[in-house]
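Pasting a structure below so you can have a look.
A single protein chain has been omitted from the complex, and every remaining protein chain is retained in its original position.
After this line comes chain A, so read on.
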């Protein structure tokens, strides 16, 4: 039973990583940049939801919506102001800018919200599920998180596979110049990907804080780095890869915490990344493409 409980907790944590990793991987796929400020969008999303619910007294669902809208706009603005002017700059410049944006967001949060942790516990106060005569308890948050991740994956798969915009997005991430020659507006496509990624980060932020209810300006950075690890594990640029990598990483982390030790859990997570990079640098679902003549 303990094993099953750990597995479900792992999947739930992994679902949060997966949702964040989707943003990382989509942005990398299209803009060929690692948006290290992505983790901090999660934090902003969580703060927006927190403020909406506890200061403005809005219902939880309205708080989540407000947070998604806020982060979507924030993502578009960050891309426009910080990254777009660097579209043809060396990738190192863009990377450093992303780190700068990350610090900016953290310090802005520190300035506005203060450094004392906010408790996020009032969100999602649904009763837990008791199965097998009470021997297995699953929190409602875990179930909702896993379901949200599945729903997001299905929606994204439909979007990228069936819609004109989604296909244009895939075309841009494969070959930006060729996409332009098709008449696709690359700038607005990149904008849209930042919007989707940031909106997802807001959802991840709310879900994460529902499970681990302390909110600080640095809340987003560790999950951000782990989600980045998940994206690399699954194959950066690949949408199913990000989901798979995220869920796997969550399960590994929870199992490491339960059977190896809390202090070592993060070390195990990153050790998995190192092993992966040595054995299969393209990631689980990433495929190196060869040019044909």
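Throughout what follows, contacts are C-beta pairs under 8 Å (C-beta built on N, C-alpha and C of every residue); 3 or more make two chains touch, one makes a residue touch a chain; residues count from 1.
Keep this in mind: contacts and distances are computed from a predicted model.
The complex appears with one chain absent; UniProt names that chain "ABC transporter ATP-binding protein" among the candidates "Allophanate hydrolase subunit 1", "Molybdopterin-dependent oxidoreductase", "Chemotaxis protein CheR" or "ABC transporter ATP-binding protein".
Of the candidate positions A:69, A:108 or A:182, contact with the unshown chain belongs to A:182.
Of the candidate positions A:168, A:190 or A:204, contact with the unshown chain belongs to A:168.
One chain of the complex is left out; on chain A, the residues touching it are 164, 167-168, 170-171, 174-175, 177-185, 289-293.
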